[in-house]
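Structure incoming, see below.
Removed from the display is one protein chain of the complex; every other protein chain stays in position.
Chains: A and B, in written order; residue numbering restarts at 1 for each.
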Amino acid sequence: MAREQRICVTVNGKVYERTVPVRLSLADFLREHLHLTGTHLGCEHGVCGACTISLNGRSARSCLTLAVQADGANVITIEGLRADDGTRHPLQQIFLENFALQCGYCTPGMLITAIELLADNPNPTEREVREALSGNICRCSGYQAIIDAVLIAARQAGVAHANAQVR
Amino acid sequence: MSDARFVNLKAVGSSVIPDEAVPLVEGDGRFLNDIKLPGMYQVAFLRSQHAHARLNSIDAGKARQLPGVIKVLTGKELFGKVDPFRSMPNRFSGGESIQHWLAVDKVRFCGEAICAVVAEDRATAEDACNLIEVEYDPLPAVTDPRLGEQDDAPLIHDACKNNYLIKREYQRGDVDAAFRNAHVVVKRKFRIGRKQALCLESRGCVAGYRESTFTLTVWISHQLPYVVRHYLAEHLRMPETDVRVIVPHTGGGFGQKASIYPEEFVCAWLALQLRRPVKWVEDRLENMVASTHARDQYIELQIAADKNGRILAISSDIWVDVGAYSIYLWSAGMEPLQTAGLMPGPYKIEAMRYRTRGVATNKTPVGPYRAVGRPSASASLELLIDELGRRLNLDPVEIRQRNLIPLEAMPYRNANNLVHDNVNYLPCLKLAVAKAGYERLRKEQHEGSPNGKFRGIGIACYAELTGLGTSTAVGPGTLLQPGRDAVTLRLETTGVLTIAAALPSQGQRIMTAMRQVASDELGIRLEDITSISNDTATAPYGFGTFASRTAVFGSGATIKAARELRQRILVIGAFLLQVPIEELTITNSVVHTVDRSKSIALKDLTEKSYFSAKSIPQEINPGFEVTAFYDPKFGSFAGGAHIAVVDVDPKTGQVEVVRYVAAEDVGTLINPAVVEGQIIGGIAQGIGEALLEELVYDDAGQPRTMTLADYLVPSALEIPRIELHHANVPSAALGGFKGCGEGSIIGALGSVACAVADALSRHGGDIHDFPATPERVLKGLGVLASTQ
Partner (left out) sequence: MKPAWFDYYAPRALSEALHILGDAGQDGRVLAGGQSLMPMLNLRILSPAVVVDINRIEPLNELRADKDCLTVGALVRHADLLRSADVCRDWPLLAEATRQVAHMAIRNRGTVCGSVSHNDPAAEHPSVLVTMGGTVVVAGRQGRRELAAEEFFTGTLSNALEPGEMVVQLRYPRPSARTRSAFVEFARRLGDFAMAGAAATLTMRDGTCEHARLTILGMGQGPFRAHAAEQRLTGRRLGPKECKDGFAEAVAKVTADVDPADDVHASSSYRRHLAGVLALRALETALGRTGGKVG
């Protein structure tokens, strides 16, 4: 039957084999089937960025990806940012210390996008940070604390290393 | 000899990192859609395709047969079994609007819920919705309030003559004389477009039958858990004590999640009927039509002034497009009455008159959204004050200085009967002007821009009444007087302090603030204080989070309860340490004599009090649970002055905010970083209002802005770095606190609107229709014909 398919996806380093409806989005697969609810749905048409995850090393909107398309793929979500011993990713720590989240709904997408930015461009200008994050909507913060957190992270040693681990 | 552990670092005033944020940053938040219960069904709503129509028939036969569909509920089935929402009483009500949870014989806005489909999963529920056949008999739609109030307009509610949901006239002072004797009168019409809060997480609920000892448990993304409980019980005709409401992590609220909507009530009813948990998550497409809209005013404003630019009187004529129903809980009076009534802002205005109407139209109902009518009122007044300044050749700063209520005049009762006290309007303006380098900004503006852009500078001063107590209704005319928010402090057996209050946060860290306040009052370490805020089963009664009140109410009640609790602790401490109580204090969770010769850790004191109660006289061991209410009676005015600098591209009409300076008086700060986040967040929303956000309808009442590609909110590129400064003066409320959640959006809409108008006025242009889209800017410059 072409309406269900067995898929094998690596998520945050762990391999999962599941049978899924073909119309199920990757976002819903992560949230409903794997109970990784850290990835959020804000619009389901690719604009708000809250659902952004890392797919095979690059950021992607999980609301615009079918779960079946992730068969054989490597996915990282916000839950995968912790180190194996449970310590937060340095960017998460910096977000916390710099009040770079309020309601927290945009945060998963912001973190994934920021990590990709810093991996591609370890020393961005403020303008470059704003551009990179312009596809992630935040309604609470006015962005300033988030931008500052990313700039702080860029200056800190150890962040690049942690980013590389995530990829 | 100093002992570091006795040194108290003040928590109030420190940017304490909130424990509340930890699960959120780690991806372990529990938002509404994260909740899964065994056997849970999912709900989708079939929504009206027409703005105004009779519902002739609904055929759900095919839908019911779809595998995975459990039930299709219609308004007819609910009719008589539950109470519809009748518009909340308001002294200025027009007629009564009755909103059935699912439309029965008529639909009154595109998106109104008609059927609820219950299925095993959401996708199947949506499949079923597509199989339902509805026969509509379309009626002419009302889409403009100025036409809707005409005698020949189609009637949306039989009981609302001229489609008035709200109507009020008000006058104070001799307005006619003021206008007669004025040296100058300026007059303008303004239009502020329709908006919505656009929370990143839309609404939702999970309703459960007997999920715990309560018959009905409802998890709901909402700001007012006890209010939801009250109305659920009332409308479902069940005892209030059978209902439990839990607010999970909430992704934005901004007032949109403070109204009462039919969908969650339908889910509650379904859960009781089906005896299974029922979940509904509002998707974004629904959210654009199902959750309250805001603003949408037509404002005709006049100022009468003397030759020195002193305002003698204002007069306004206001129409608000309040949508199809009077929103439940607040009434349709929110925008119309606040826009008109709060027009004077921070200015000394002795005489004012207004005529305001909330006219029903065939659009989504309008409800409260951050600052409600104040941004539109303030923007109109600020724009017209600038116009007045141009007429009298007075700089915008100068004319405002002449009109702001000075500290010396306070307490000052304004023409709208509000008393201003303990608020720094003039110092904020002075501070903003100084920090912005205002004179140099004007000089640069005068010299012109090398990049060909038109520079504009706008100033807005605002007043924001926060922390309203029982003397002031939450909105003019409403019969709702919030003011009974309890805080319970309880010292646990291990010496940990729990603060409980029904004041959920959507990011503003209310419980962190209250922990900070409690820490200072009691001398207990922050890490020894925890909190409960979101569950009617565990938090004491409270109205909830809205109207910039939690800093005042929550902190005030915390202080009152803390003082009582501290006394109880010291009495027992005196007994246990055998010293007079006057010699005792508490520092860093240790009860000790001032000379530090004797001490007992709080956890040891509590353990003894709980478990060795025999050793302590009964009369001094009444327990460690204290509940207090705080009613400040009057509100506490916050205020500010914002200066926005914009560059307008005369070719495309694009407006860029290139600099933004804000000087605020938000009273005594509890957590400065949290306050800063609130202020900047409000400014971002105000910039969105001024330049980007607009919900558009066509003449048939069809919404044209359906997705986030149409309704544009600011991204990180549209908000400049905000330069924030403070000129705080404590309020008269306990602790000296003020609310800060809403003021900044007022300043932002005003300052950016004025900046755009300033840029255009220097090139023979004008603008009074907002948001200032590129097209409106070019029309204002005369580059495009205005008759389009």
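Simple rule for what comes next: a contact is a pair of C-beta atoms (placed from the backbone, for glycine too) under 8 Å apart; a residue touches a chain by one contact, two chains touch by 3 or more.
Since the structure is predicted, the reported quantities are computational estimates derived from the model, not experimental observations.
Undergrad: Looking at B:R180, B:R275, B:R704 or B:H763, which makes contact with the chain not pictured?
TA: Touches the omitted chain: B:R704.
Undergrad: Which residue among B:E20, B:D34 or B:D127 touches the omitted chain?
TA: Of the listed residues, the one touching the omitted chain is B:D127.
Undergrad: Can you tell me which of B:E149, B:D283 or B:D321 touches the chain that was removed from the display?
TA: Residue touching the absent chain, from the options given: B:D283.
Undergrad: Going by the touch rule given at the top, which residues of chain B touch the chain that is not shown?
TA: These residues touch the chain not displayed: 122-123, 126-127, 130, 283-285, 651-654, 692, 696, 704-705, 707, 709-710, 712, 714-715, 717-718, 773-775, 778, 783-785, 788.
Undergrad: List every residue of chain A that touches the chain not included in the displayed model.
TA: 2-3, 5, 22-23, 25, 28, 44-46, 49, 52, 55, 58-61, 63-66, 68-69, 71, 113, 116-117, 131-132, 134-135
The working rule: only the chains that are shown with their structure count from here on.
Undergrad: Return the distance between the CA-based centres of chain A and chain B, expressed in whole Å.
TA: Chain centres of chain A and chain B, defined by C-alpha means, are spaced 30 Å apart.
Undergrad: Under the definition above, what is the set of chain A residues touching chain B in their complex?
TA: Going through chain A, the ones touching chain B are 21, 23, 31-32, 35-45, 47-48, 50, 77-79, 81-82, 88, 92, 95-97, 99, 101-108, 126, 129-131, 133-147.
Undergrad: Given the complex with chain A, which residues does chain B contribute to the contact?
TA: Residue list for chain B touching chain A: 15, 17-18, 21-22, 24-31, 33-34, 36, 123, 197-202, 249-252, 254, 283-284, 506-509, 673-674, 676-677, 680-685, 707-709, 713, 715-717, 719, 721-722.
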